[in-house]
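Here is the structure we will look at.
Certain chains of the assembly are absent from this excerpt, and the rest are unmoved.
Chain lettering (A, B and C) follows the sequence in which the chains are written, and residue indices restart at 1 in each chain.
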Amino acid sequence: MMAMPMESPISFTNVGRIRWWQRGIFATQTGYVLLALAVLLVIMHFASPYFFTEGNMQNVAKNFSFIAIATLGVTFVIITGGIDLSVGSMMCFSAMITSMVMTELSAPGSPAGSLFVHMAADGKTVIANVPGLILLVSMLAGLGVALVAGLVNGFCIAVLGLSPFVTTLGMLSIVRGLGYVVSNGRGSFPGGPDADYFYALTSGDVLGLPVPFIYLVILALAMAVVLHHTSFGRHVFALGGNEKAAELTGIPVVRVKIEVYVICALAAGLQGIIISGWLGSAPANMATSYELNVIAAAVIGGANLAGGIGGPLGAIVGCVLLEVIRNGLVLAQVSSYWQQTLVGVIIILAVLVDRIRSRMT
Amino acid sequence: ANYRFVIVPKAMNNPFFDFARDGCLKRAKELGNIECIYKGPVEHEPATQAQIIQDFVTQKVDGLAISVADVAAMTKSIEAATAAGIPVITFDADAPGSKRIAYIGTNNKEFGVALGKQLAKMRPDGGKYAMVSGGPGAKNLAERVDGVREALKGSKWTEVAGSPTFCNDDPALAVQQMTDMRTATPDLAAIVPIGGWPMFAPEGFKAFASRNKKDIDSGKFTLVVADTLRMQLELLRDGYANALVGQRPFEMGEKAMDTLLAIKKGEKVPEIVYTGLDLVTKDNVAQMLK
Amino acid sequence: MMAGQATIEPVLELTGIGKEFGAIRALHDVDMQVFPGEVVGLMGDNGAGKSTLVKIIAGNFRPSHGEIRFAGNAVHFSRPVDARAVGIEVVYQDLALADNLTAAANVFLGRELKRRFGPLALLDHKAMAARALELFGELRSETRPGDLVKQMSGGQRQAVAIARTRLSNARLVMMDEPTAAISVRQVEQVLGLIHRLKEQGVAVMLISHRMPDVFAVCDRVVVMRRGEKRADKSIHETSPEEVTALITGAKEAA
């Protein structure tokens, strides 16, 4: 292997063993925010005896799952050094389209509906096809619009080279506006024979665990694998670390960028559909200004808006932290006026814990 | 259309105002010679509303009906519009002391009082109660909160700490807050959302109410909710709430057109028109749903 | 040397290449040929346009004028990945490393080793780390494959950038000052590496300010000055003194 004689062997005598506390999660912001979260949980336990009840824990698990899936998506974008402000609107629009399509397809008279349902003699609606088909088609419709919006975002950013902030801010406005246009400002409701499947799939429980939480866990695991064990994930990180270098080393930068914005939009769309299933409605003002929460959750969990750093665990930890603060303050019966102030203070304190690490090294 | 009348909501993202809009559009069509323009800030924010009014003054529209986001701010805007020769009325939320010609809507204080009285009537034995409000900035909501408190003053009802919570008009958040408050105070005997927000999320509301269904049925937990949109009535019919007290936004929209037209024609109009409240319980819900 | 190779087709042929950046004329009417198995030294003062020329060939900039032919065909690379696809490998002067990734990840960036798990193709971390360690060993560089590039010394970073070129079957390797930051013993290895590439019939373009290195490995030396090609001589027909004079402008052309 070695073509030339060696003067002295290559060795790393000046490198010691990396201790457990210098490695893995302990070397990241995520680990320290997790620590802050633990402290917060203890405080909340003392602030309200009901905090650690099973019912409340289930609630917390469900509530944070409601933004966590979108946070996973936005984390992809943040790792590449981008930002997506359209997640809130996207949630709403996908949810709205899903329920509208579902309602439309379930109306026996309507042109599209006649393919899927017909009216029985007794005036009841009967499914003409496989049960669940309506649900499938309407969810695909909802995710389809998310896909389109994600493609447009990705195209503007990757191909035309527009700033992600401006593009997705524009998309925020466009998608929210379209939501008002298609529903005439009213929002929509899931309906028809498949609505019950829909509710079961979005707000049911399995073995005491809320289903959104289960989806979240599955998606987070998938995301961990994709980020750390596929070349797509590698390229996402490389892009965030040094876009120029990524381009020069032959990474298909444009494709990767479009893909992350599509993933983000799809995650937001899915999230919106799940929320609307739980709400039983897709109001036109649903998820207004959730984008800041979602991005904040990712950043609090350790993703870096400058790019190159982030992961699913951090996204989830950030979401849990935000939800525990929200839920805990209500449980502790803090005055609503002070709540908002405290939310801000606790957020800052939580990320401050991470500085312990930097000071120690 | 001979006349262009504008109806300016506090926030376009609130479904309540859709009914006012629909009423306005229907009436405008009936009257024939009127165009109804519906436009306001997307979120509840007073400065944006003031700017929108200014734009309509520039356009020289024929009349404005405003749901006032902030009294002091609107007083100035209304003065500017009036100075430009545009008649202004208010609906839903008033700006008393401004140059508005008329107010059409609910007396919010009375609205709150009605909510409180309804609760006291259903549960004279009293207990702990909490409220859910939309946002701390809205004056009409603050009046409703005061109304509820006033109605329950001297009764056996006591308000818990941390009430009202503010859901920022977000249905999901409203349901989450109700769940949390119930967890925080297991012997909470009533929740009074002073707007329909939690019920705008019917499944979420159902999930919350189902978990407390036993208490609701046995009269240990009471839900008196403001507003009477269709989905709310359905929820009441199915036993997920005890009573609703509603305003009549559709009527507000209709009357706003009538009043502006009357003003344009030089007729005298009453300064205050209360559109009234609907009290809905199990007994009359079927009738309301027709 | 050049005459002898005239019958072979050049792997790279530039005709009239020019490049303007706004008012700056970085390159002007550059003609050049590189043959398989030939090592060409590209020298010139700072700002002479050497890196710009490399970047144009690598598809990083489009030339304002002129034509590039690669292996006989006219090519128009619109992005670096196109150039890489036809077999052009580059060590950039600014190294083009993703700081937040490990040395091994950077070496394999864009051509990761994978293992199939049913329908999935997952990264083979172990194999990449082992191969990267081997490559660094060949360069005699004490660089740890698992370290983040962010934390590395200047020379270690350069070793990472050079190691990349060993992975592909390139037909043309361009190295933009590959020995600037590395230490004496690694310099030898890099020159050795260039020799081996030459033996395998790969064309190499070496940009360097180090006269001894150029004279040690190059067959031919091209001197640029203010964007123009001033000389293109077989290494046997020139001397370090002449090249220096050409670089500094003491001698106008040769």
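Simple rule for what comes next: a residue touches a chain if its C-beta (ideal position, glycine included) is under 8 Å from a C-beta of that chain, and two chains touch if they have at least 3 such contacts.
Here the structure is a predicted model, which is why all the values come from computation and not from measurement.
One representative per chain kind is placed here, while the whole complex contains A x2, B x1, C x2.
The definition used in the following text is that only the chains that are shown with their structure count from here on.
With centres taken as mean C-alpha coordinates, the chain found closest to the middle of all protein C-alpha atoms is A. In terms of their C-alpha centroids, the spacing between chain A and chain C amounts to 43 Å. Note on chain placement: the centre of chain B and the centre of chain C lie 72 Å apart, centres being C-alpha means.
Remark: chain A and chain B have CA centroids separated by 33 Å (rounded to whole angstrom).
In chain A, no position touches at least two other chains.
Within the complex formed with chain A, the chain C residues making contact are 58, 60, 79-81, 84-85, 90, 92, 95-101, 105, 109-112, 114, 120-123, 125, 134, 136-138, 140-142, 144, 164, 185, 188-189, 192, 196. Taken in their complex, chain A has these residues touching chain C: 1-4, 6-7, 10-12, 15, 225, 228-231, 234-235, 237-238, 240-242, 244-252, 308-309. Within the complex, the chain B residues that touch chain A are 12-15, 18, 21, 42-43, 136, 160-166, 168-172, 175-177, 179-181, 183-186, 200-207, 211, 231.
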